[in-house]
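Sharing a structure with you now.
Only one protein chain is missing; all other protein chains are in place.
Chain IDs A, B and C follow the sequence of writing; residue 1 opens each chain.
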Amino acid sequence: MQHNVLDARISPYGSLDVLSRLEVGKLLSASQGNLYPLFRSCSLAVLNYGDYLDDGRELLERYKTFDIRVIQEERGIKLDLRNAPASVFVDGQMIRGINEHLFSVLRDVVYTDDAINNNPRFDLNTSDGITNAVFHILRNAGIMRPLTNPRMVVCWGGHSIPPDEYDYSKDVGHQLGLRNLDICTGCGPGAMKGPMKGAAIGHAKQRIKGQYLGISEPGIIASESPNPIVNDLVIMPDIEKRLEAFVRTGHAIVVFPGGVGTAEEILYILGILMDPENSRIPFPLIFTGPASAAGYFEMIDQFITDTLGLVARQFYRVVIDDAETVGRLVQEGVEEVRLFRKKTDDAYYFNWQLKIHSLFQQPFIPTHESMRSLDLHKGNAPHLLAAHLRRAFSGIVAGNVKESGILAIEEKGLFELHGDVSVLKPLDTLLTAFVEQQRMKLPTATTYTPCYKLLSQENTQNS
Amino acid sequence: MQHNVLDARISPYGSLDVLSRLEVGKLLSASQGNLYPLFRSCSLAVLNYGDYLDDGRELLERYKTFDIRVIQEERGIKLDLRNAPASVFVDGQMIRGINEHLFSVLRDVVYTDDAINNNPRFDLNTSDGITNAVFHILRNAGIMRPLTNPRMVVCWGGHSIPPDEYDYSKDVGHQLGLRNLDICTGCGPGAMKGPMKGAAIGHAKQRIKGQYLGISEPGIIASESPNPIVNDLVIMPDIEKRLEAFVRTGHAIVVFPGGVGTAEEILYILGILMDPENSRIPFPLIFTGPASAAGYFEMIDQFITDTLGLVARQFYRVVIDDAETVGRLVQEGVEEVRLFRKKTDDAYYFNWQLKIHSLFQQPFIPTHESMRSLDLHKGNAPHLLAAHLRRAFSGIVAGNVKESGILAIEEKGLFELHGDVSVLKPLDTLLTAFVEQQRMKLPTATTYTPCYKLLSQENTQNS
Amino acid sequence: MQHNVLDARISPYGSLDVLSRLEVGKLLSASQGNLYPLFRSCSLAVLNYGDYLDDGRELLERYKTFDIRVIQEERGIKLDLRNAPASVFVDGQMIRGINEHLFSVLRDVVYTDDAINNNPRFDLNTSDGITNAVFHILRNAGIMRPLTNPRMVVCWGGHSIPPDEYDYSKDVGHQLGLRNLDICTGCGPGAMKGPMKGAAIGHAKQRIKGQYLGISEPGIIASESPNPIVNDLVIMPDIEKRLEAFVRTGHAIVVFPGGVGTAEEILYILGILMDPENSRIPFPLIFTGPASAAGYFEMIDQFITDTLGLVARQFYRVVIDDAETVGRLVQEGVEEVRLFRKKTDDAYYFNWQLKIHSLFQQPFIPTHESMRSLDLHKGNAPHLLAAHLRRAFSGIVAGNVKESGILAIEEKGLFELHGDVSVLKPLDTLLTAFVEQQRMKLPTATTYTPCYKLLSQENTQNS
Partner (left out) sequence: MQHNVLDARISPYGSLDVLSRLEVGKLLSASQGNLYPLFRSCSLAVLNYGDYLDDGRELLERYKTFDIRVIQEERGIKLDLRNAPASVFVDGQMIRGINEHLFSVLRDVVYTDDAINNNPRFDLNTSDGITNAVFHILRNAGIMRPLTNPRMVVCWGGHSIPPDEYDYSKDVGHQLGLRNLDICTGCGPGAMKGPMKGAAIGHAKQRIKGQYLGISEPGIIASESPNPIVNDLVIMPDIEKRLEAFVRTGHAIVVFPGGVGTAEEILYILGILMDPENSRIPFPLIFTGPASAAGYFEMIDQFITDTLGLVARQFYRVVIDDAETVGRLVQEGVEEVRLFRKKTDDAYYFNWQLKIHSLFQQPFIPTHESMRSLDLHKGNAPHLLAAHLRRAFSGIVAGNVKESGILAIEEKGLFELHGDVSVLKPLDTLLTAFVEQQRMKLPTATTYTPCYKLLSQENTQNS
């Protein structure tokens, strides 16, 4: 199969306007040196919109000759593209949304490298330092709206879902949009695109200019290319900062059916909300899907209560096949959030008060060793067990779709997970079901080969 | 079946701001006297969005207790609604788009009555007088964009179409939106809604605030309630002024498959473009549909060439199942229009140069007599024959779905149409096909009963 | 003395955008036929800004070869100027404010002629008809701000005043501007320019985009050319409609020292406020000037109480040399106006409730006969006596500075005014003082020659 390509030179629209010479220099050098592979692969992912691939390697393989350079011209910088996917051009003009995304990638890749990673003022070994870094990356991206009331709803769910789940996610988005709520997702297809499309129509009916925020990270962007509806795109440096960005900018979270990635996200938010330090902070969390997804959420609910205990149920609500109720519940929840922030003199645009344990913040690099040493025992406090489970899912996602993970598995065999049988059994049940329901990979792959094995122990650790 | 209703009091958003006492008085009186039934029925149609009915009588029947009053409050007027359909409210708040539509109805009903009909300065017996009236109604509605380049694409087609035709109309809208083109339709469901939805997504990707113009008229609005995406709504006083509004504000026309109403529109535009006085005026006209609609357009094409001659073909292009090509052709055509207007110093916002024959302008009231006296003979110049055929279709639409027409048929029997067999035969073929393809009414009706009979003559008139 | 002239072709900025062919035709014909002299002389007055002349004839004489034509070009109309005063160009470009004024003149001259004078829908023989005409001219000029709170302060006073009075008028304008109040004047030099300049600085300090409304009329514009700060200019068709425009759009009035024209304005507003039908309508009216003007206002106050009675004093306040107090009093008064309008559900943008007697509305053409027949007797109700006195002053202004008046005097001798000695004596005193203080004409004229004589009767009419 042949993939059409085009050359183009594009200018930014109003971003990257006032730059110092030093900054221009750093941008220019994104085209060369050690930042280049990252910049190139993220750019390519943005340009590949509409042709989602589960495997980032395939994308890079497909457009081997693709090249992108930052150049300086009169009154600012431009991007020079060679052999770029032709599908993002309309009659030779790049779609403006894609253009903006490319400059967002450039901005975030350079800013993170220069102003965060190589800046002694950010101590990424401390929780506060990481949170501060997340805040500065988001602010530099200009995505916070200081003057508006809370209205950002994070939508999570699978990128590879059946049509009825996709349509339902549009319905929910429509109901949220009709209620003047904005949408934030991980910005790929499926449950990440549906709510935005629905909300766009809802906003049009309400005559609102909505915000469609996409939060990605280099490891996932290739398989979750941002839809051009996304009108604020930010590339966080890693999974953990991406997750923190979701929960600190969102005023509510809606979870649609998904796969392992979605399970990871559910564990992440539950682990935070179950942290005793967050007990008084309101945070609306709703699991929802069409009638056909009722079984899915029963299974999820079962897994949560089996592992984290019945108490976990107080932190979420399950709504089946009722988009309007989801809309209403979210709106009510967001209003509670507003009142709480107002009462506690906290910002509306960033959830400073939420305590995020360092187990959720420190980047987890899934290796055979780090996977093996996860502490999947009931003796842990539920919010810490959630943290370990989150890492387990993260590792499985890597083993499934990320280049490094796939290579590691190819080389050293399956990941091993250790823990109580009362944790691993539910986990096994869940993962098996994901496989059966084809929620582990995009349906293009014929059969799923697991990348892990579970090794349970009867004796739990002492607590 | 029960229909939920609500009471509400709503304010206009920025419209109807600076009014004289006299004007306020006229608005207040729209709630009483002879304007009230018109105002009430159009308002009800706007409020019934989402629950399309082919028969306006059914709507009025359903909401018998609905009442709407104009009231004067501090700093302006408001609308007081009783027993209004509940579906246009979100958590008790009326959707803003619907709110705007209600005030558009009020504005146009009162303006047309006061400033056009009862104004000696508009001579509605002359062609220029009618065109001037059309212009003033449109300007009073604030729908013209003097500072932008031509970009308005009129989309015509059926309100009751199969899913694949609907999806295709969205695809075309998406391609138009990606090319920064706006959409104008008759504002009901089906092919009138699809292009707007598609364009809305295309505009979002291009970061454009699009214009979605709906042009309706009192006789049709009940069965073609404006979608709230419509962000400019105007109610023209009758069919002919609505059609004139389409062709004078549009810079191109795209026709999707439809029924008799669509045939009426096709005859209307062809009759104008074939007028020798318009020979040098560029006007892109494209017939398009998905693969399944190929037969439909062959049939239309056959009917056109049979009745108006092969020469008619030079005025339109048929594109099957290729939304992107439609987008490209429209864009090229609109650019030609722009250059022509520029060269001839004509406005971009109103096609003053187009000659519209009075047969197309004078309101046609379908009665047994007026139908019988239509001149369906080949001896007519093609553009005049088109005018008579347009009227024939208009009468059939009335006999099918309009209260007055249905009553007339019930009382006096079928409409009779007289003409050459070389005209009536193709007409019969077309109408029969419409019936077979269920394009005559919404599919809810079980079988279609024709409202006409064709009486052909072998001898044509002398030319 | 030579006057530099230039040719130029100018486009409108966003005004006159969406025009019908008929309207374009009417604009084009403003360059010819009976509207042309009016259009040309008003345009010339606008272009002569900065070089104020008391005598309109001198202006026409000076720029004999000046010509202005409306032409139609691609996408709209333009103005073609020949031999226009060079001083309104900066490096060959016309000052944008002047450009706007020229198109305002065109707009109002054509609109008044077409939509008011030649429109059977406006009955200018009735009080309501005149008020409606005033409203429509103002609305067509786009000068009303429906969404803002009341903030328009009308400033009256002489165009030919000493420097300390001018500086004081700037101080007052500054204090008004600091209080977010806008300024409306007759738009010439002196007390009509000072408050705008002061307010512009005050608005800049408060970061406000102020409205500087100039209301002129063809007979006065030559000697009161609009300052380019005026960002809303409207040309009313005659003196009376201009005065009505002042009092219906203004929320307060400040009067600075002036001459006969100012006296006319004082009588106008007092006659309205003293009308028993207006007794409950709040309307702040303040007479103010620097310390040197204390005597002037004592004289005015004396004249008012002598002719209209002590009761008149309750309708105005005199503030000497205290700009800040003027600012505070006006702001308080405007707030009272706001509350009153709110309570009575009246518009903020137009004072509909104010009753204006037809003696103030019907155009007064000063001739020997009309002047002679003025009814200057104490037997009249005070507000009617004020109306007659207003007309007397109006006639004297005409005899002093207007072409028609000057010619009449040259031909038939002085105007004669008849009335009670108790009215004419104060009038004589006041006029004599004006002469002595050189408030009758611009100081360029060497000596003032009266244009009237007063003929008093001992016997007053029965009351």
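Details
Just so we're on the same page, contacts are C-beta pairs under 8 Å (C-beta built on N, C-alpha and C of every residue); 3 or more make two chains touch, one makes a residue touch a chain.
As the structure is a computational prediction, the values presented were derived from the model and not from experiment.
Contacts of the undrawn chain with the visible chains, over the full complex, involve A, C.
Screening C:L28, C:L124 or C:I229 against the full complex identifies C:I229 as the residue touching the chain left out. Residue-wise, the contact with the chain that is not shown comes from A:Y349, picked out of A:Y349, A:F364 or A:F434.
Of the listed residues C:A200, C:V260, C:L384 or C:L417, the one in contact with the hidden chain in the full complex is C:A200. Contact residues of chain A toward the unshown chain are 14, 17-22, 72-76, 119-121, 132, 135-136, 139, 144, 146-147, 342, 345, 347-350, 352.
On the side of chain C, the interface with the absent chain consists of residues 13, 90-91, 95-98, 100, 178-179, 197, 200-201, 204-209, 212, 228-229, 231, 327-328, 331, using the contact rule stated above.
Here is the rule we go by: only the chains that are shown with their structure count from here on.
The chains that touch both chain B and chain C are none; no such chain exists. Chain centres here are Cα averages; for chain B and chain C they lie 49 Å apart. Centre-to-centre spacing of chain A and chain C amounts to 66 Å, using the average Cα coordinate of each chain. Centroids built from CA atoms put chain B at 45 Å from chain A. Residues of chain B found to touch two or more other chains are absent.
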